[in-house]
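Here the complex is missing a single protein chain, while all its other protein chains stay put.
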Amino acid sequence: MKKFFSVEDVDSLEEVVQEALQLKANPNANELLGKYKTLGLVFLNPSLRTRLSTQKAAMNLGMNVMVMNMDKDGWALETQDGVVMNGTTVEHIREAAAVMGEYCDILGLRSFPSLKDKEADYNEDLFNKFIKFCGVPVVSLESATRHPLQSLTDLITITEHKQVDKPKVVLAWAPHVKALPQAVPNSFAEWMSKAQEQGLVEFTVAHPAGYELSEDFTKGATITNNLNEALSGAEFVYVKNWSSYKEYGEVYPVSEDWMMNNQKLSLTNDAKVMHCLPVRRDLELSSEILDGPNSLVIKEASNRVWAAQVVLKRMLESLEK
Amino acid sequence: MKKFFSVEDVDSLEEVVQEALQLKANPNANELLGKYKTLGLVFLNPSLRTRLSTQKAAMNLGMNVMVMNMDKDGWALETQDGVVMNGTTVEHIREAAAVMGEYCDILGLRSFPSLKDKEADYNEDLFNKFIKFCGVPVVSLESATRHPLQSLTDLITITEHKQVDKPKVVLAWAPHVKALPQAVPNSFAEWMSKAQEQGLVEFTVAHPAGYELSEDFTKGATITNNLNEALSGAEFVYVKNWSSYKEYGEVYPVSEDWMMNNQKLSLTNDAKVMHCLPVRRDLELSSEILDGPNSLVIKEASNRVWAAQVVLKRMLESLEK
Partner (left out) sequence: MKKFFSVEDVDSLEEVVQEALQLKANPNANELLGKYKTLGLVFLNPSLRTRLSTQKAAMNLGMNVMVMNMDKDGWALETQDGVVMNGTTVEHIREAAAVMGEYCDILGLRSFPSLKDKEADYNEDLFNKFIKFCGVPVVSLESATRHPLQSLTDLITITEHKQVDKPKVVLAWAPHVKALPQAVPNSFAEWMSKAQEQGLVEFTVAHPAGYELSEDFTKGATITNNLNEALSGAEFVYVKNWSSYKEYGEVYPVSEDWMMNNQKLSLTNDAKVMHCLPVRRDLELSSEILDGPNSLVIKEASNRVWAAQVVLKRMLESLEK
């Protein structure tokens, strides 16, 4: 594996999930694989779960880890070619990426969208240039449009907890106070659509009108504005807020109640409830659910380690060739 | 040991000190104990000595260490239950603590007091909830009311340098430019009171009127407003500023001279002088003392490693059961 940026970087979803579960059963079995190898984690935006779980995964594989919080260091990167750099950007991504690639065997990068310029965000210009210029395998720690380590984690968690062969999985929009990126829902939709294609789940997306995701991510999904209808018979409900893709980054007033709570849960098939965290309690998701038996959110966060570890393991194996 | 928050978490002070001194004599003897184990250090406030010494102690035990500076990441935690999280807090401590407990085998937490709301600070609400929700052993890296790694260090240092069986130890208030927490003096008083109870020291607290510590921490101590009287016959003088407990967080003008200097030192039994650092030179404590033969401040800071290491060692041993 030379990059991990979207679901396209994995062939068989079932195989990658099974490999992750083997790592979970035996975390240190591959501790020699990463000996003398260095993972560099570059954060242009803050991170808690992603940094800790990826660092832990790398240590399980025997790797050294170096973390760079470039948001705090005010290290503004230039991404455009042909500009005279007499402004506020202090280094071009051509040099910055290449240099980090010299010090690290694998790199991770986090970079959030602007939520202002749709085309620039959805072009993934920064990410693509980073991959191109650094010269080593790159794992996405969340980009403008996707959060694949989260989505792989989610698939692992669904696989562990499913009661039927092909569970109904619902991605349900929820309220928030801020305009959030589409990266997590895009990515979840992309992975679940492929999982549906591979016969692993049935996938439905529910959101208020105006919150349609880009069709590139929801191929084959059932899409509805009727939350109650979506929840009917659901085995898993994935709760998440996002801002508008169409009117890019906008937040519309929503008059109906979209917060997930026990009343809505009663419409499901005793569904397990998921969220990528951090979650706004009693705004996105009720405390009664989060503190009750149907919540998977902590187990899901815990599984982040195994998603990262299977990706790093595959990248380390590809280095050896 | 499942938590290290106050002197109550240790039975025999003599035993824990002797175990720490054995670690000091042979730092890497237990390097296999922490293999595959991860220590997470969570700082809601800045740290120099505590972070470095605890990290060093963990590495001596063969542990991996992950540091989270949550003060800088603007990751404001919600601690109250039942509130709709539509404000500035981005994550509830129920989720944040539980998730960190999933990635780490032992957690350390630093959280300073507000110095505004006495009840909230002395309730140690944040700390107690963190311990409750994270599900793994927790070592205090300084809380609102206590700094137990510092106090254990101080007892180790007194044990190493005492010339008599039961030395007279004086906690002496000193001036400062800022309103400081009571955590270090509370904790030192708590540990010395117990040490006095166990026959190891004689303990006196000296401070100007208005700077009384909470009586919960000074049981059995001799308390006086007369510094000269307190210093008479002292073998150890522990210099420290703190703000008022009674008029919570207030700083009163003090007309007498409470800075420790050679003239005052001459009243003691050639006392060794201690301070937790950082120290304001020639305000709290004179340069002549700090640069002279009676100062223990550097040796004391150095001993922070062994205090942390004995605590982590006991926690690792308790994990195995």
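Observations on the structure shown:
Order of writing sets the chain letters: A and B. Residues in each chain are counted from 1.
As a working rule, a contact is a pair of C-beta atoms (placed from the backbone, for glycine too) under 8 Å apart; a residue touches a chain by one contact, two chains touch by 3 or more.
Here the structure is a predicted model, which is why all the values come from computation and not from measurement.
Of the listed positions B:Glu197, B:Glu215, B:Glu229 or B:Asp282, the one in contact with the omitted chain in the full complex is B:Asp282.
Annotation for chain B: contacts to the undisplayed chain at residues 27-28, 46, 48-49, 52-53, 55-56, 59-60, 72, 177, 277-283, 287, 290-291, 297-298, 301-302, 305.
By the touch definition given at the top, chain A reaches the unshown chain through residues 36, 38, 40, 64, 66, 68, 70, 72-75, 78, 81-87, 90-92, 94-96, 98-100, 102-104.
Here is the rule we go by: only the chains that are shown with their structure count from here on.
Distance between chain centres (mean CA atoms), chain A to chain B: 40 Å.
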